[in-house]
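Of the protein chains in this complex, one is absent; all others appear in place.
Every chain is named by a letter (A, B and C) in the order it is written, and numbering of its residues begins at 1.
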Amino acid sequence: MRKIINHPKAFVDEMLEGVLLAHPSSLRSPARRVVVRADAPRQGKVGIVTGGGSGHLPLFMGYVGAGLADGVAVGDVFASPSAEQVLEASRAVDAGAGLLYLYGNYSGDVMNFDLAAELAMAEGMEVATVLGTDDVASAPETEPERRRGVAGIALLYKVAGAGAEQGRSLAEVVAVTERAGAGLRSMGVALSPCTLPAAGEPTFSLPEGQMEIGMGIHGEPGVSRGPLRPAADIGAELVGHIVDALSCGRGDDVAVLVNGLGATPVEELYVLYRSVHAGLVSRGVEVRRTWVGEYATSLEMAGASVSVMRLDEEILGLLDAPARSPLLARW
Amino acid sequence: MRKIINHPKAFVDEMLEGVLLAHPSSLRSPARRVVVRADAPRQGKVGIVTGGGSGHLPLFMGYVGAGLADGVAVGDVFASPSAEQVLEASRAVDAGAGLLYLYGNYSGDVMNFDLAAELAMAEGMEVATVLGTDDVASAPETEPERRRGVAGIALLYKVAGAGAEQGRSLAEVVAVTERAGAGLRSMGVALSPCTLPAAGEPTFSLPEGQMEIGMGIHGEPGVSRGPLRPAADIGAELVGHIVDALSCGRGDDVAVLVNGLGATPVEELYVLYRSVHAGLVSRGVEVRRTWVGEYATSLEMAGASVSVMRLDEEILGLLDAPARSPLLARW
Amino acid sequence: MNEALLADLLAAAAGALEDAAPELNRLDAVAGDGDLGVTMTEVARIAREVLAAGAAGVPELLSALGAGIARGAPSTSGTLVATAFLRASRACGEGGEPTEVLARCFGAALDGVRARGKAEPGDRTLVDGLASVSASLEASAADGLAWQEALARAAEAARSTAQATAEMEPKKGRASWAPQRALGHPDAGCSMLAIVLSAAAARAGA
Partner (left out) sequence: MNEALLADLLAAAAGALEDAAPELNRLDAVAGDGDLGVTMTEVARIAREVLAAGAAGVPELLSALGAGIARGAPSTSGTLVATAFLRASRACGEGGEPTEVLARCFGAALDGVRARGKAEPGDRTLVDGLASVSASLEASAADGLAWQEALARAAEAARSTAQATAEMEPKKGRASWAPQRALGHPDAGCSMLAIVLSAAAARAGA
């Protein structure tokens, strides 16, 4: 393992200590492995609670901030947080306007967030759930409930967070977030495995010179493995799958997110974006907004994912609204 | 090589194409491998020109933006840009208030920026230079002119950029940037090598389970190599060297930057920060501002660096001023 | 079955889980994220803690295990195991022969896991393992077998079901995203159940 850590078991808690020491004016921890905006609860605002396994920063904690989510339940590496943590996060951010649980579609997370929702509702909180289900590679279009959530959720935080910040009702925030999510698809490619600190060995093997298209952010098997191809081919293939899934084409406006999985230099992400852009433009799709960088990682996995989201003027306005979190903002 | 690229020779130019396609409203390219703020030149404002080799994003191009630098000359991977590129950048951002060349202390860069300065001055521009020379590991304190520049330069862009944005004169911007630089030191640790796309093989070998303290961002040899130690030991060692170099202690205020070299997860950077913070606080040093993330990388090298900058109220004010660049801002 | 005996069996199961961690990681990695051994090591640690703390009786012990695991090891398998303990805790209190109690507990665990995870038998999940164990215990109870013998048969049922899952296409959980990858390898969660029951049965000495 090439890791800057102490005891693997202490990894998540020491990471959290570091985060709280680094950003004391932006974040606070009302309970173990729960982090919320320092200014939560914000009266009259829909509270957005997220969470999931560690090892994906800036996902999930990085999306706690102004114009984004309000609280996060932090799981062990690649493992769901507990229902109790989600409940604690809910209590800490609830401001009477209802709560949106927004997280990725993984069985452990769904079970724990659902349980937390029951408990929170029993305490009188109003709770709605929207799942990130953007990964084209994880299930056919006919089975959306089985699709897993990957980097595209970054755009959903932005949409939901801006809506909530504007004082919209829970129903309104849910509606626009669901609409954004329905038009959002992603697909990734992995070039190397990653190693869980507690396991000490790579989750899977992916020899140098090979790539796996469609691999998930926990190393879930993808749709095809083969020799590493040029960036232009990879970009064309990913865009092709995404555009097919979204059936988008001439006249459609989209936002694009090119995400690095951890070890891939930002330079390569831009080389990839070049082909992604070309693939969209050649189909008559107009790229209205672009983000390139690390938004959802898999520890030190090499690789990237591409997310495309259909835009309407309302969603575009929410994407353009101000947002700021200590883990995302570099200044 | 586990790289998402096309032909290695096209790497830098395709990366630039991607950047310009992704951020058309923020950046433009007035000449080959030269990128400037879309709104440059900004009348009456000192223009800040930077540059250096590729492979370090967000360094250097990522620091072109509001409240930061105005233009960048983009070199090949780990190679200086040419004097001609620096001159083109100078022409594109010069607004009559003088130019600050702010870049890292590497012989190729120094030769080319110096040559460009001569040429620019011959064209009637006023040029001053401040070098990033923060790497404690690269030379003894008695030979500052031999110290190389690493991630700490991110803080100098912030200081100089804010000063220039406020309309300060070239002499004033130089003075405060030099003062900030005099109180700025960094030191890094590498856990893996990186591979230049055009070379195809790692620059050096660093077996798993080993680390090299003090390695430079191009893989320049460090001060010691040995078995990988726990994050707490690494943090303590890096802070020790930096604090010694700065002779800082009780009563001093500092800003801290923990930087990832490329492949190291942000989680690990926070685990490292935890010990860095402890090391500073135990010496009575007060940490007033903290940044954790990737600010200066070495392709896909695993490792991190720690930068510490002495603060006075003026420098702190400049650090807190707004700044925004498309490659740094994640929204 | 009293609390001390149950604790002894559970301790044996915890030890087996710890020993099997690398194998469980490997099985999970075939089609999942390779962390089932990591999670089960944590489950074992929590179980030892709860056992060391002791409890007023069997239901209390089971519910303390469920709550502790839900809190401390909340991944998919951890949450399901926690659910199983919590349901077993509610089911075990009504008396009867030990084999009947065992059958009731595993029946309740099966129902709980199905409700929480929404997997059906045949989906290649823990549900398959629990269903066959539960059926085996029902049969043993009907036949009036001693609990030690019933446990041994249940372990045997868990092992053969785990083997059978190697031929099933996964429909739930991470493995379902690349169903073909899983073929030929037993489901990690079912293997975990087989390991736990085998250790408990061996300890019971039947």
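As a convention for this text, contacts are C-beta pairs under 8 Å (C-beta built on N, C-alpha and C of every residue); 3 or more make two chains touch, one makes a residue touch a chain.
Being a predicted model, the structure only gives us computed values, none of them experimental.
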Considering the full assembly, with which of the depicted chains is the omitted chain in contact?
B
Candidates B:R148, B:R185, B:R310 or B:R330 - the one touching the absent chain:
B:R148
For a quick check of understanding: of B:E84, B:E126, B:E178 or B:D253, which residue touches the chain that isn't displayed?
B:E84
Residue among B:G132, B:G161, B:G222 or B:G279 touching the omitted chain:
B:G222
Please output the residues of subunit B touching the missing chain, sorted low to high.
53, 75-85, 106-108, 111-112, 115, 137-139, 146, 148, 196, 198-199, 203-204, 216, 218-223
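The criterion applied here is as follows: only the chains that are shown with their structure count from here on.
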So with touch defined the way it is at the top, what topology do the chains form here? Options are line, ring, star, complete, other.
line
Distance from subunit C to subunit A - Cα centre to Cα centre, in angstrom
32
Give, as an integer number of Å, the spacing between the C-alpha centres of subunit C and subunit B.
54
In whole angstrom, how far does the Cα centroid of subunit A sit from the Cα centroid of subunit B?
28
